[in-house]
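Here the complex is missing a single protein chain, while all its other protein chains stay put.
For subunit A:
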Amino acid sequence: MHPLARMILHRLALGLLTLFAISLFIFMAIELLPGDLAEEVLGQSATPETVAAFRRDLGLDQPAYVRYLDWLGGIVRGDFGQSLANNRPISDLLAARLGNTLFLAVYAAVISVPLAVGLGLLAALYRGSWFDRGVNIFTLSSISFPEYFVAYILMLFLSIRWGIFPSISDFGSSAGLGEMLYRTFLPALTLVLVVTAHMMRMTRAAIINLLAQPYIEMAWLKGASPLRVILRHALPNALAPIINVVALNLAYLITGVVIVEVVFVYPGLGQLMVDSVAKRDIPVVQASCLIFASIYILLNLGADVLAIATNPRLMYRK
């Protein structure tokens, strides 16, 4: 078998194992409760009969491992169980919103990745200049800002004061792509600002690390132009760390999305999750948590594979 294929299979198995462990954790977290879900959700005023009926409905009278296997088996077949709040199948709730969240995340990623890598390269090239310092202060600040602060500033100026973009990004089901891009521009821009800073700083650091290498000095000494040194000599070797950084931040988008969706009233998975936490609709929270976790693991997996593919030395380590 080709070593790359073997490596991908190996990573895939590892990812599945991690996902399994996480699903176990997500499920078992409830067992940490002093009582059980029924007592916790129904409160102290519930009669013993209602508690018993609730337990029977949810199968809480079964031992934990049976319920876990049931739950996991259902998920594999696309059945996440029912919401406690409105008894609708969770898979219906998730299906509508997952697409929206992915749309927003991809939108933000398409803008931020080239922007971050480009700015990072420039900052590394003109290290110590006013450009570099300015970018450093800007990125350090925007990393430190709470996401909702950035979101509200954008909303205040671009939407309410100047009226360029809508402040509520809920588009109907019939909106075309242009309309969707327009309506979700502000949430996407918020995510871009937050994520670009991280990626840019790490790209800059990765390139600067490389610039200290002897072969880069050699390239300088033979008279190569700065652009050539960066693009031809440094960048190919910095690809692995940069890909890692990009994936890490795309994964970070998943967390950022939760808050941005709430600010802009965007009907995505994040908002569903927050609403469900407030209502203590635990099955829905568990399901969304598992979906977010799988996306996260998948992204990291992709990054690992890409990083190794661009740097074959990593394949034969140890």
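Points worth noting:
Quick note on the criterion: contacts are C-beta pairs under 8 Å (C-beta built on N, C-alpha and C of every residue); 3 or more make two chains touch, one makes a residue touch a chain; residues count from 1.
Just so we're on the same page, contacts and distances are computed from a predicted model.
When the unshown chain is looked up in UniProt, the name that turns up among "Peptide/nickel transport system permease protein", "ABC transporter ATP-binding protein", "Imidazole glycerol phosphate synthase subunit HisF" or "Acyl carrier protein" is "Peptide/nickel transport system permease protein".
For the chain missing from the display, the contacting residue among A:Leu16, A:Val66 or A:Leu140 is A:Leu140, taking the whole complex into account. Among A:Gln82, A:Ser112, A:Thr196 or A:Ser276, only A:Ser276 touches the chain that is left out of the view.
Note on the undisplayed chain: of the listed residues A:Ile90, A:Leu125 or A:Met155, the one touching it is A:Met155. What subunit A contributes to its contact with the hidden chain is residues 18, 21-22, 25-26, 29-30, 32-33, 40, 127-128, 137, 140-141, 143-149, 152-153, 155-156, 160-161, 167, 208, 251-252, 254-255, 258-259, 262-263, 273-274, 276-278, 280-282, 285-286, 289, 292-293, 296-297, 300.
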